[in-house]
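If you scroll down you'll find the structure; I have some questions about it.
In this view, the complex is presented without one of its protein chains, the others remaining in place.
Chains here go by letter, A, B and C, matching the order in which they are written, and residues are numbered from 1 within each.
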Amino acid sequence: MPDNTLSNPLGTGVIPPLVTPWTDDQRLDEAGLERLIESLINGGVHGLFVLGTTGEGPALPMTARRQIVSRCVAVADGRVPVLVGATDSCVESVFDLADHSAAAGAAAVVVAPPPYSPLDIPELNHYLDHLSERLPLPMFLYNIPSRTGPVPMASVRHALSLPDCIGFKDSSGSMIYLHEALQLRDELRPEFRVLVGPEELLAESVLFGADGGVAGGANLFPELFVEIYEAAKRKDIDTAIRLHRTIIRFSTTLYRSGQHPSSFIKAVKRGLTVRGICHGNMVNPYEAFNTRDTQRVDQLIREADTWVNQALQS
Amino acid sequence: MPDNTLSNPLGTGVIPPLVTPWTDDQRLDEAGLERLIESLINGGVHGLFVLGTTGEGPALPMTARRQIVSRCVAVADGRVPVLVGATDSCVESVFDLADHSAAAGAAAVVVAPPPYSPLDIPELNHYLDHLSERLPLPMFLYNIPSRTGPVPMASVRHALSLPDCIGFKDSSGSMIYLHEALQLRDELRPEFRVLVGPEELLAESVLFGADGGVAGGANLFPELFVEIYEAAKRKDIDTAIRLHRTIIRFSTTLYRSGQHPSSFIKAVKRGLTVRGICHGNMVNPYEAFNTRDTQRVDQLIREADTWVNQALQS
Amino acid sequence: MPDNTLSNPLGTGVIPPLVTPWTDDQRLDEAGLERLIESLINGGVHGLFVLGTTGEGPALPMTARRQIVSRCVAVADGRVPVLVGATDSCVESVFDLADHSAAAGAAAVVVAPPPYSPLDIPELNHYLDHLSERLPLPMFLYNIPSRTGPVPMASVRHALSLPDCIGFKDSSGSMIYLHEALQLRDELRPEFRVLVGPEELLAESVLFGADGGVAGGANLFPELFVEIYEAAKRKDIDTAIRLHRTIIRFSTTLYRSGQHPSSFIKAVKRGLTVRGICHGNMVNPYEAFNTRDTQRVDQLIREADTWVNQALQS
Partner (left out) sequence: MPDNTLSNPLGTGVIPPLVTPWTDDQRLDEAGLERLIESLINGGVHGLFVLGTTGEGPALPMTARRQIVSRCVAVADGRVPVLVGATDSCVESVFDLADHSAAAGAAAVVVAPPPYSPLDIPELNHYLDHLSERLPLPMFLYNIPSRTGPVPMASVRHALSLPDCIGFKDSSGSMIYLHEALQLRDELRPEFRVLVGPEELLAESVLFGADGGVAGGANLFPELFVEIYEAAKRKDIDTAIRLHRTIIRFSTTLYRSGQHPSSFIKAVKRGLTVRGICHGNMVNPYEAFNTRDTQRVDQLIREADTWVNQALQS
């Protein structure tokens, strides 16, 4: 059994953003969620992140969000920490979900700027102050410019000054931006955790100082991502690059199976369905793949399995 | 007393996007909301639009949203129709709010694509189908690219084919886009309502065929906007342009009093506070103006009053 | 014969951006250029603008640019003023072309910020100072954000302070921006000329105070655009809107015949070829339409002729 907890403190390692197993009639597939969590923990991941972008968090009804947090914490049962995506356009909902997460036993919340309401730098910094004071759990600041506008570096710096803000998750896709954040971290607060979003950047981010990654593909291939992380951590550059190439192959094939921009989530959910792990319907208003896209993604998943097996065995 | 209802059917005329009167302790200022509604109806507006972008709708707790709808319909009391902004990242919340609005007696809902979850064209069209079937009220499609990504013209065309979708509100700021939507409307369904968002474009939009506008400045100066609309409607181009110039003066001074991008809402709320109409605090996480900005905006509001009086009397 | 010059001073009216007649072997079609100029002057236009974006100016060798200026001024022969697009990534080339234009007898140059080299506001204002001092002809500042980045309003304001800068051409497509520029013009220097680029915005721009437009479609249909301009100028709103609708029909059909983003220029050049006015090859590196696109555009041009005739006769 993997010793996930021992070696990796909160905010380090591979922390997959769990997809939300979802039924035809738009309800949580609880049994599927449990199988997914077991699959991930068995795969060696170091934490679980629910209700993120990959988890379609902001699209879920609040009752389903609470249910997912409770189930996830219960199933994880202390084996790995659970992080909760609490981003919402309504600040009250952020607090509600954070309170529920604290009561359920989650380890931290992850919060991006409010969708729909762009903030300038002083407003965003004030929001971080407010979160920091009010939240019952440690917090990660979350940068996902495509969804909520960019987090300026001045606000990353501000987050570094807030003791209750313990880390930063960057899904900008820009390594230049990430390098600057890492530099600030090194100067100001070395124990602050920096996690990278896009899995295509996991290997180099960890090599250059990030603490881990929130890799969506780890829903399907947890061992692969754990291997990459471990290789990068121990600076085994040859292994890291060899495995990294497998990710780039997913990224340029499997994740583009269907129509933009949700095809990544759809492909991962379809892959989990094919494996019998969970129901992979999309949360409203996303549609599932059409038949032709489904056939294509099924074929690509079979190929991906082959690539991963080859990569892990070589 | 203005005959707002008689002359202007649903989805025509000036339909201000009401700001949300809000207290220091982050609660609805009910008395302020009532005064605001009376001020607008006395000013001659043809409808009321609550919970839009100007109303900070997606930032409000669901209980406050419901309360605002109920109060607004009750106070309007059939004098003008009430439209409800029901955009939310969670489709269930859109339905909840629409159901509440129907029960309360609102006339229609206004829905943009879901924030946070970008949809491609087939997905957006499918979402419109779903809304159209499920919503208990007529619907306006809402295009606000800066917040939820652009609504492609193919989806405007799709909306024109859905009987329960009775109109389109365009806040893109692009007259080329709006002209194309108006052309489609003229060809396919002349009774479909097209409303323009930015008040700087109200005069020309109505001259060229739009049915009205959702002008934020009408919170402060309802008569001015009603006059512009009426002048454009009767093709009194000299009056329309003269009054339009006053709006451009607001737009380049008053609405830029503070820090971007919420300074427009803040300036309008401050103006209503100065006039004693309502509490003008911002909904979390926005901050109010700082002292220097407040002094500046107070001065600009006094000047704006002078401009408006001069424009209306000449 | 139209009295183009008498009634319309420099920088007013319809000033088509001439396409560059171009042969199969990538040379200027001089006879075609002459026929195009005669067609436009006969159509009643109030000026000629060569080497703009529609004229593929920055893609032309400098010798061809000089040749076009000389021929155009000679053929126009004082009947209408000639404006020359002198935008270039190299300032020396801007000066060379302006010197040649002055010697040839052109009336003014039109200059955008340098492509490839984004300038901040102080740099752009300094560039305008430099142009203003050095250029031998009056100058129009040119805003075409899609090609050279946006001209900030602070630089429009600066241009208004420079006596040798006599006007501003705005191809931003934003009427909000244009209204602000018109307001500045009215306040600071009423004789400063403001021209609008996109033909879809010609009618409303002139109604609201612009001095004219640089309408690409006027290459094909000069009378139509002159009629729109004249109608808007005399505030004949019904005529202006009726004709404007024809433009929107072009914009949504003919101009989208082929592949983005050069399909507008290609469609206009193809139309002129079909009419026997000039060779319509594209300047390198653009390709001409493929056969299927050509057949489609030919059909659309025939339809457009019908629309224009109907619109002008009703």
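In this text, a contact is a pair of C-beta atoms (placed from the backbone, for glycine too) under 8 Å apart; a residue touches a chain by one contact, two chains touch by 3 or more.
Since the model is a prediction, treat every value here as computed from it, not as a measurement.
> For the chain that was dropped from the view, give me its touching partners among the shown chains.
Touched by the chain not displayed, across the whole complex: A, C.
> Out of A:111, A:144, A:201 or A:300, point to the residue that touches the absent chain in the complete complex.
A:201
> Among C:9, C:115, C:136 or C:152, exactly one should touch the missing chain; which is it?
C:115
> Counting contacts across the full complex, list the positions on chain A that touch the omitted chain.
Residues touching the hidden chain, for chain A, are 173-176, 179-180, 182-183, 186, 198, 200-201, 203-204, 207-209, 235, 237-238, 241, 244-245, 248-249, 251-252.
> What residue numbers in chain C mark contact with the hidden partner chain?
Chain C touches the chain not shown through residues 53, 56, 58-62, 87-93, 114-120, 122-123, 126-127, 130, 146-148, 259-262, 284-287.
Please note the rule applied: only the chains that are shown with their structure count from here on.
> Given which chains touch which, is the overall layout a line, a ring, a star, complete, or other?
line
> Between chain A and chain B, what distance separates the C-alpha centroids? Give it in angstrom.
36
> Considering chain A alone, which of its residues make contact with at least two other chains?
Where chain A is concerned, no single residue meets two or more other chains.
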